[in-house]
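Everything on this sheet refers to the single structure shown next.
One chain of protein is taken out of this complex; the other chains stay put.
== chain A ==
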Amino acid sequence: MLKITDLHAGIEDKEILKGINLEVNAGEVHAIMGPNGSGKSTLSAVIAGKEEFEVTKGSVELNGEDLDEVSPEERAHKGVFLSFQYPVEIPGVSVTNFIKTAINESRKARGLEEMPANKMLKLIREKSELLDIDRRFLSRSLNEGFSGGEKKRNEIFQMAMLEPKLAILDETDSGLDIDALRIVANGVNKLKSKDNAVIVITHYQRLLEYIVPDFVHVLHNGKIVKSGGKELALELEEKGYDWLKNEAVV
């Protein structure tokens, strides 16, 4: 599904990603861990097509198509979803109105009619129940005044509504309390299928107890320095990153 080859990207003169190789197949869950500032959010933004970052070398392919010339909204239409580490506030635009617009824009791009209102309402009801979201919450302005945890839950709600092919969850767990973490993780698990893939970016092993990864990668200084199975996350929890940093030098 996703194939990243020798990806170099940065901003202005600063190179942040320094040769990433990663392949994600349908049905898989990949976890990306790594110290602060190692480039995890940059990688997800580059996959999503944020133009601020310049790709200087290498490629990102989605289902065999090079995404280089593909705009962020087109990537979204193709099924790429990013749960933001820092979701953005849009005052005066309700969660419902926003998601309705997002869904209909994607449908339009695929040559479909707008989703009828009753169907939309049904879908909203279904997904908000799945994630235990109070309906009143949906009429509030998008992310405005939301608590950290509410913002994250709202990201997953949008993901549930949009049913992406490739979902990247950038530190969705930070800010969630223990109950919320379980609810969100269960939600993600329910949405998982053999046709879609998930990349989970996290600092904590705890989330991975719920969303069990097939692969764990460690990103350090813009490179994947180690990959392994789910037990790698446990090892990191125990030992930290220092031993890997040394390994990277070698």
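By our rule, a residue touches a chain if its C-beta (ideal position, glycine included) is under 8 Å from a C-beta of that chain, and two chains touch if they have at least 3 such contacts; residues count from 1.
Keep in mind that, in the parts below, contacts and distances are computed from a predicted model.
S.K.: Out of "DMSO/TMAO reductase YedYZ molybdopterin-dependent catalytic subunit", "Fe-S cluster assembly protein SufB", "Acyl carrier protein" or "ABC transporter ATP-binding protein", flag the one the UniProt entry gives for the chain missing from this complex.
M.R.: "Fe-S cluster assembly protein SufB"
S.K.: Where the complex has a chain not shown, which of A:96, A:158, A:172 or A:202 is the residue touching it?
M.R.: The single option touching the absent chain is A:158.
S.K.: Could you tell me which of A:32, A:48 or A:218 touches the chain that is not displayed?
M.R.: For the chain that is not drawn, the touching residue is A:48.
S.K.: From the list A:72, A:149, A:175 or A:228, pick the residue that touches the absent chain.
M.R.: That would be A:72, which touches the missing chain.
S.K.: Could you tell which one of A:39, A:87, A:187 or A:222 touches the chain left off the display?
M.R.: A:87
S.K.: Which residue numbers on chain A touch the omitted chain?
M.R.: Answer for chain A: residues 48-50, 52, 71-73, 75-77, 80-82, 84, 87-93, 97-99, 101-102, 105-106, 109, 114, 141-142, 158, 162 touch the chain left out.
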